[in-house]
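Of the protein chains in this complex, all but one are displayed in their positions.
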Amino acid sequence: MRINIRGRTQVYAAGIIGLFVLVAGCGTSSAQPAESPPVLAATSAAQSTAATALPEESLLAETPPARTTQTFTLAATDVTFPAMVPSQLPVAPSGFMRRWGVYETAMVWAVDRPELEFRLITGWEMDPDGRGWTLELKQGVQFHGNWGEMTAEDFVWSFEDEIRDGSIHSGIGLARATGAKAEAIDTYTVSFRLDNPNSFFFDAFFGNGSGASTKVFSKNRTETLGLDAAFLDLSGGTGPFVFKKWAQGDEVVLEAFEGYHGTPSGLKTVRILEIKEPATQIAALKSGQVDASLVPAPLAEDVASHPRLGTLSFGVPGSQRLYPQGQFCMKTTLAGDPIEPYPRPGYDPTKPWVGECGNPVSQENARKVRMAMSMAIDRQSIVDNILGGFGRPSYLPEVLPPLLDLVWQDRWFIPYDPDAARKLLVEAGYPDGFDALIRITTGSHPLEVEMGQAVAQFLGALGGDIRTEVLTYSGNRPSVVARERSDLWFRSSSAGTAEPPELTQLRRNPENAFNPGLEVREPLAIIRLMDSITSKEEIDKIRERLYDGFSHNQWIIPVVLADQILGINTDKILEWKMTTGSGYLGDFENIRFK
Amino acid sequence: MPKFKVRFLVRRVIAGIVTLLVVTVLVFGLSRIQGDPRSLLISEDASLEQWDELGRQLGLDQPAYRQYLLYMARLVRGDLGDSTLQRRPVADILWSRIPNSALLAGAAFAFAILVGVPLGVLSAVKRGSFWDRGVRSFAVLGQAMPVFWVALLLIYIFAVGLEWLPASRNTGWTSVILPAITLGWFGASGQVRILRSSMLDVLDSEYVRLARAKGASGRAVIWKHAFRNALFGPITFAALTLASLVTGSIVVETVFAWPGLGLLAVQAVSNSDYPILQGVILLTTFIFVFASLLVDVLYMAIDPRVRIR
Partner (left out) sequence: MITPVAGPDLSNTRLTTARNLRRQLRRWPVSSIVILSILVVAAGFAPLIAPHDANLGDLGDRHIPPVLFGGTPDHILGTDGLGRDIFSRIVHGARISVAVAVVTLGVGGAIGTLLGIVSGYAGGWVDEVIMRIVDIKFAVPLILIALALAMILGPSLGLLLGLLVFLIWGHFARQVRAEVLVIVTMDYVAAARSSGASPVRIMYRHVLPGVINIVVVVGTLQVGAVVLAEASLSFLGAGVPSSMPAWGAMVAEGRLYIDTAWWVSLVPGVVIGLLVMAVTLLGDWLRDRLDPRLRQVQL
C-alpha cells in the first residue's frame, strides 16, 4: 500500500513516530546504566556527617593481563545495597562482601572438613590463662587499589571499627560482654585480650562462620578518604576479587585481583545480575543467559533434566520459623536497666499465645497454645512435599550459639500430633481453636510463601480461621510488620538476602516496631552463662535451662531448615565448593571450570 | 495562530500545571503517612539531641504546610531528595534509568502503531474474511490476558524453548523485542479495534460511496478518504496507550529485569526507599501531562475545526 505522505496528518504522525525513534535511538546507545562504581578521588575527602558526593576517578590498580578469561554469570534477586549514613555505622563491610571474595577474614572453615584454614594469618597461640590470643599475620598481603600492605595496625583498626559506639555489627554484644581489646604488638603480630575466657570469641571473630568475623580493610584508606567515601568505595580489601562495577539495582561486576596473596582462581570476571522475578531467573538459567541461579525445590528435577544444567544443594544456617508476637513481659533490658513504659508497646494479652505478665496460670495456658501450634505442624510433610526433600525439620529456634552437642536432647523433638495439640488447646481454654493472621515475609528462600501457607493449613486444622498475608518482594518492611505486632509471623532467618542495616537496628531496640517480641530473660541470660562453662553439673544445669527456655516454652516455633538449591550450567562448571555462611552465594574462587 | 487556539493552549497548560501541583501534594501527603523518616536514617543508640538535630535538618520541626513549601522549593530546583538506601540524589538515579524506559516505551509504541494500524486497516478492508477474523482474534487476545503472563509466555517460548532471543535484561537491541511486544500488544489491539470500527463507519459512509461512484479506485478511496477521516479515534487511543505504557511497564520491566523506571519503582517499594518512589510518581505524571499537551496540539493542527471543550 502506498502511503500518501502529503497532507499534514501524515506528516504529524510521522513526526511523532520519528521523535520516539529518535529518543529510542539515544536510549540504545546509553541504555546500559552507566553508573560508574562509587570510587575514590585522588585527593582526600574531609570527614563529614552529611551525605557525601561520590568522588569521580578510580584508584583501582591497573590489572595486568589475567591468566584466564573465564566469566561467570550469576542471577540474584537483589543487588541493591544499603549505603547508610556512614558516620553512623561501621565501615566494616557486610557479610556478602566477604563471601564475594572482596574482603577476607583471618581464617575460613574448609569446605569439606571441619578445620579452619589460614587466610590472613599464618599462626595463632592462645594465652596460658585462656583470656586471649596472639595472631601471627601473613606478610606480603596487598590491599586493593594500591593501598599498601596489610599490617597489624590494619587488623586492629578493622576490629575496633566494628565494635565502636554506634556500630550495628553483630559481634558488638560479645565483644562488649568480654571486654575485648586488640593491640598491635609489632608489624605482623596482633594480640587480643578478654576480661573473661570465652569459648565463642575465637570462631566468631577470626573465622568466617558468623557475622561477627573481622573483615580486614585498610586503615590508611579509611583515614585518607574519610568514613563516608571509604564505606561507599569498595576497593580496600585483600581478597581475590575487586569490584569493577556496582550498578545499584542492576548488576555487580567483580574482577580477579592480580595482586592476590593466595592461590589465584581460574576466574577473571564475575557478573551478578539482578533478576527479581523468580520465573525469569529460571528462564535465564535455562536459556543460558546466566550460569547459575537459585532454584526452588519443586523445579530441581526439571532443571536437572535439562541437557545443559545440573543442580547442587547446600544447607544454609538459617531456618524457617513462626514467631508468635506480642510477648513483651520483659521488665529490664539485658543490662538490667528498667524498661519504660511497661508493659511495652505491642504487648497484647488477649492473644491466645501471650499470657498475662506475672500471672502463672495465664502464662502456662499461653505456653500450651504455643506448644499446640508447634505440634500441629507436620514438618516432615513440608520437607517432603514442598521442599522436595531438600531440607529437614527444625526443632531448635537457632538463636543459640552453634554448640549443638551441648544443647540437643531427644526431648527437644516435637512430634506431629494434631490430636494432642487439640487436647492442649482444650486445656488452655480454646476448645474450638483460635483465629489468627500469619504474615509471611519473603526474600530469603523461594518457597517461603508455600511453606507459610502450609503452616497456616496445619494450624487451621486446630479449629480456627487462620488467614495469611504475604508481603512479597518485601524483605522485611518494618512499618508493615510492626503495625499489629501481636500476630503470627512466618519468615526465614536472616540467611539469604542482605538485611539492610536499619532493620538490624530496629530489631535490636525493644521499643522498635520491628522487634519480634521475643524478649524473654531466661534464654538470653543462659547464653551469657555459657561463657564460663567449666563443669558437668554446670553443663547439665544449662541444658535444663535451655530446654525450658526454648523447647518447653516454644517462644519461637521452629519449622524447617530449608536447603537452597542451585541450578548451574554443567557444560561450563565442573564443581563449586561453597563454605557455610549466609545464603548470599559466593566463594567464586572455588569454582572449577571444564 | 487564531486567538481561540492560543486560549485553548494556555488553558491546557494551566490545567497541566494544576495537575502536577495536586500530585505533589498527594505525594507529599503519602510521604508523611508512611512514618518518621528518621527511624530509617539514624541508629538506635543516637541521643535525643541527635534525633532532634536530624529533625531540624530535615525540616520536621516545622508545621506541615511549611514542610510542603520547603519540599516544593527543592522540587522546583530539581532536587528530588536523596535515596534512603543509596544515599544519592534521586534525580541522578532517575536520570540514569530514563534511557532504558524511553527505549522500551518507544519500541512498544512503535509496535502498537506499526502493527496495529495496518492490521486495523486490513481488517476493515477485508471485513468478514479469514484475515479479519484472525486480526480481531489477535486484538481481543491482546487485551484479555494479564501482562505478566504474556511476558512469561513469550520468554519461555522464544528464549527458553526456541532460544532465539535473550530471556531478560537489556543486553542489546535483540533484548528489547520481547518486552516491546508484550508492552505494545495491548496498544496494538486497541488500535486494531478502533481503526477497524472507524474505517468501517467511513467506508460505509455516503461520502466514500460518492467517491467510488465518481470512479476513484479502491486504493485511493481507502487511503485518501477513509483513512484520513478515521484518524481521530486512533489518535485518541494513542494518547490512552501512553497511560497503558506506564502501567504496563512496571510489570513488564519487573518480569524482564529491564532496568527502567518501572522496575526502579518496584525496587524502591521492596527496599522501603520512599524518595525514589516519590520521584518516579512525579516524573511519570509530568511525562503524561506533557504528552497529553502534545496530543492536544496535534489535534488542533490536524483539524482547525475541532471542537474545543
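In this document, chain identifiers A and B correspond to the written order of the chains, with residue numbering beginning at 1 in each.
Just so we're on the same page, a residue touches a chain if its C-beta (ideal position, glycine included) is under 8 Å from a C-beta of that chain, and two chains touch if they have at least 3 such contacts.
As the structure is a prediction and not an experimental result, all values here were calculated from the model.
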Touch partners, limited to displayed chains, of the chain removed from view: A, B
Option touching the unshown chain, where A:Ala175, A:Leu194, A:Ala230 or A:Leu471 are the choices: A:Leu471
Contact residue for the chain not shown (choose from B:Phe8, B:Phe109 or B:Phe237): B:Phe237
Residue in contact with the excluded chain [from B:Val160, B:Leu203, B:Ala257 or B:Met300]: B:Val160
Positions on subunit B where the hidden chain makes contact: 15, 18-19, 22-23, 26, 30, 33-35, 140-141, 143-149, 152-153, 156, 160, 190, 193-194, 197-198, 201, 232-233, 236-237, 240, 243, 246-247, 250-251, 254, 265-266, 269, 272, 274, 277, 280-281, 284-285, 288-289, 292, 309
Residue numbers in subunit A that touch the chain omitted from display: 278-279, 282, 296, 298-299, 302, 378, 381-382, 384-386, 446, 449-450, 453-454, 456-457, 460, 467-474, 477, 479-480, 483
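Everything that follows uses one rule, which is that only the chains that are shown with their structure count from here on.
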Subunit A - residues contacting subunit B, complex: 1-4, 7-9, 12, 16-17, 20-21, 23-24, 26-28, 30-35, 51-52, 54, 78, 80-85, 88-89, 165-166, 168, 232, 247-250, 273-277, 279-280, 283-284, 286-289, 443, 473-475, 477-479, 500, 502, 505-506, 508-509, 512
Contact set on subunit B toward subunit A in their complex: 34-35, 39-46, 82, 85-88, 93, 96-97, 99-100, 102-103, 105-107, 109-110, 113-114, 118, 121, 152, 155-156, 159-160, 163, 166-171, 173, 219, 222-224, 228, 231, 254-257, 259, 263-264, 266-267, 269-272, 294, 298, 301-302
